[in-house]
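A single protein chain has been omitted; all remaining protein chains appear in their positions.
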Amino acid sequence: MTALLFDVLLALMLTVLAWRVVTTRELLQSVVLFIAYGLLMAIAWTRLDAPDIALAEAAIGAGLMGVLLLDTAGELRRRHGWRSEGGDDDTA
Amino acid sequence: MIEPMAWCILAPFIGASLAFLLPGRVWRRPIAIGAIGATLASVWMLTSQVWNSGAQRMDLSGWPAPLGIGLAADGFSVFMIVMTGVVGSLIGAYALWHYSDLSDATEPAERRLFWPLWLILWGSLNAIYLSSDIFNIYVALEVITLAAVALITLSGKAEALVAAMRYLLAAFLGSLSYLMGVALLYATHGALDLVIIADQERAGLPEVGAFALMATGLALKTALFPMHFWLPPAHSKAAAPVSAILSALVVKASFYVLLRLWFGVFDGPAMYAVGILLGTLGSAAIIWGAFQALRQMSLKLLIAHSTVAQIGYLFLIFPLTARRPSGELAAAGWITEACTGVSYHALSHALAKAAMFLGAGVVLHVYGSDLLTNMRGMSRRLPITTFALAIAGVSLMGLPPSGGFAAKWLIVTAALGAGQWWWVLVILIGGLLTAGYIFLMLRWAFISEDAPIQLRPANMPIQLAALALALLSVLVGFRLEEPFQLLVIGDPFPIFDLP
Amino acid sequence: MTLLSCGYMSVCFGVASAAGAATPETPVLTSHLVYMLTACLLFCIGLFGLITRGHLMRNVMSLNVMGGGVFLFLVAVARRDAGESGPDPVPHAMTLTGIVVALAASAFALALARRIHSITGEMRLEPGDDNS
Partner (left out) sequence: MTRHDATLRRRRRRALLRVRIVVAGAGALALALLLVAAVLELPEGPLGLAEEAAAQLAHTGVDHAVTAVLLNYRSYDTWLEVGVLLLAVMAIFALRGGAHLENVRPAPRRDPLLTWLTRLLIPMLTLTAGYLLWLGKFAPGGAFQAGVVLGAAGAMLRLSGTPSLDRIGDVAIRILLAVGFLAFLVAAVATRLAGLDMLELPPGRAGDIILMVETLATISIATTCAVLVMAMPGAESPPAIAAKDVRKEART
């Protein structure tokens, strides 16, 4: 039962993180949340007896993708200063 | 001795590797010509093998189907491979000139990367037509997507990059949707091989979900209305040979997969309502695409919108092969006409559309712009290209005696046989609109120019490549017997044999 | 947040016990079922993000969220089909392939987005309309 509760909690956190990744206003925050999503996904896969995939996801999905995304976000900031930092949204 | 089936994939891949490793000027031409020649030879070997001894199947990695991946070739796959081979090598002949140092329109990077990208794309198109495994099809679809998008970006112009980005996002979404369907199918059947899944019992809701996801993903990749938004910019902003490859060949691959799934995996014909829905979307594409083409002022955009319309005809196969809720086939007795008509339409459209895009490439090269208003005096300056555009237009309109006419005639016959007369109406309106935009396009070519303008000279080989494709698109209308015999080998449309 | 989590948990349990009620001999809620349902949600959340946001980096992230859903589903299926020697390796291999393919496509998309940004100064496809 504890294991199941852990699974449900993990599933819940994954869902909330995914939702925040797509809805957060701040771009950089979204990237960080995305990396957290990847790492959490790796944990879920360990729970599902898939250590290979967990390893790959941590290295590729969270690691390499994270580097590329952070680098791109940094590039945008270098070019625009803080102006367009969170400015992919002007819905109040 | 390697099977012709394997050669069809290996030959372009070997060519692609060589072209990537040896991009120098000295090697480019021999590698390209060698790869085209070797691939054509493999296609020829495969065709004669299937023609003489029926459908083929081989296991890869030495493991038969549930565990390993199988390659299978029946009449329909060979038909598509031959289409890709003929159209692809003529486009290749054009590209040999377009990406040579004689042409000043391209950059060294483009010339270096076109051949590896196009050859890998060719190989994976053949891989799709031969694959018998739904996950393998997913990987091959991704190879096609990445290669196609990279080809668009080759020209390096801002608008081409934006178009490529939109295409990449749409195709990526389509792939993921397809993959989710694969996951659902695997969860239901525990297998990935098309034949094995087809032999299992139908499984209700999970299968409906899988079909919805896969069909939507593939329709997005095929640019079925209203999911065609990415196609006109992507196909019109690329360089001429790339546009021809995309419009003539790439969109057909995802349609082929959809057709395979419809007949092979899901009991498509039983879904009457879905068939009608797909047919309706196809009709909307025919009307909307042609209507949009009428309004374009640039030659390549006009041709790209025409592709949206022509894709619509392909989707008429679904209502025509569906069963009525009562159980009998809607077009019983006319199934052969429906299936061969649509396959034939794919072929004649590939030939005609490649001819038009290559012709547009010649225009763009000579006039420096593809605005219709700039094409004045073209009939005298570029008689061969004008002729090619006109003939390809005849085939698109479906005037006799052309491949397009034969295809549309067959579809109309099947629709009347099925009692679904409304598709005939759509085809008629679509034909009229097509005639409209073709004449609108050609009108400018026959207006004499106001003042003599300085133009770049066009050389013969590229004009001949367009002309050859255009002539073929008409000539295929004269000989229907062999393609028909080829198409039924191995029973690719499993309802052929029903009364 | 707490409200949301309680709601989610009760939905999960409710759905699963309904499934369990339909076939009484199966366990009420298995962990792979939880993950399968979550996977479906993740897929749809990613789709929602892709349609509603216009920023290219967000599009890439949304697509990867969707991909995460697909892969989680596959891994959960592998767990469901576990034999004596562990979970089914075929969906695992499919997932691994899928992750690499998604990485390749995402890296290309990011590079393309950056190139577009350096030429046009825009990080979205329709500069005029704000569809972030």
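Order of writing sets the chain letters: A, B and C. Residues in each chain are counted from 1.
Throughout what follows, a contact is a pair of C-beta atoms (placed from the backbone, for glycine too) under 8 Å apart; a residue touches a chain by one contact, two chains touch by 3 or more.
Treat the numbers as computed from the prediction; the structure is a model and nothing was measured.
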Neighbouring displayed chains - absent chain, whole complex: A, B, C
Of B:V50, B:L125, B:V143 or B:A338, the residue in touch with the unshown chain: B:V143
Contact residue for the chain not shown (choose from B:L10, B:A198 or B:L464): B:L10
Chain A residues touching the omitted chain (full complex): 51-52, 55-56, 59-60, 63-64, 67-68, 71-72, 75, 78-79, 90-91
Interface residues of chain B (partner: the chain not displayed): 1-3, 6, 10, 13-14, 17, 20-21, 23, 58-63, 66-69, 107-110, 112-113, 116-117, 120, 124, 127, 135-136, 139-140, 142-143, 146-147, 149-150, 153-154, 156-157, 161, 184, 186-191, 203-206, 208-210, 212, 368
Chain C, residues in touch with the chain not shown (by the definition above): 15, 18-19, 23, 26, 33, 36-37, 40-41, 43-45, 47-48, 51-52, 77-78, 80-93, 96-97, 100-101, 104-105, 107-108, 110-112, 114-115, 118-119, 129-132
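We adopt the following convention: only the chains that are shown with their structure count from here on.
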Graph class of chain-chain contacts, one of line, ring, star, complete, other: line
Where chain B and chain C are represented by their mean Cα positions, the distance between them in whole Å: 31
Euclidean distance of C-alpha centroids - chain A vs chain C, Å: 11
Residue numbers of chain C (touch at least two other chains): 50, 69, 113
Chain C residues touching chain A - in the complex, by the definition given at the top: 1, 4-5, 8-9, 12-13, 29, 31-32, 34-35, 37-38, 41-42, 45-46, 48-50, 52-55, 57-58, 60-62, 64-65, 68-69, 71-72, 75-76, 78-79, 82, 86-87, 92, 95-96, 99-100, 102-103, 106-107, 110, 113-114, 117-118, 123-124, 130, 132
Interfacial residue positions of chain A with respect to chain C in the complex: 3-4, 7-8, 11-12, 14-16, 18-19, 21-23, 27, 30-31, 34, 37-38, 41, 44-45, 47-50, 52-53, 56-57, 60-61, 64-65, 68-69, 72-73, 75-76, 79, 84, 88-91
Residues of chain B defined as touching chain C within the complex: 135, 138-139, 142, 145-146, 149-150, 153, 158, 161-162, 164-166, 168-169, 172-173, 175-176, 179-180, 182-184, 186-187, 190, 192
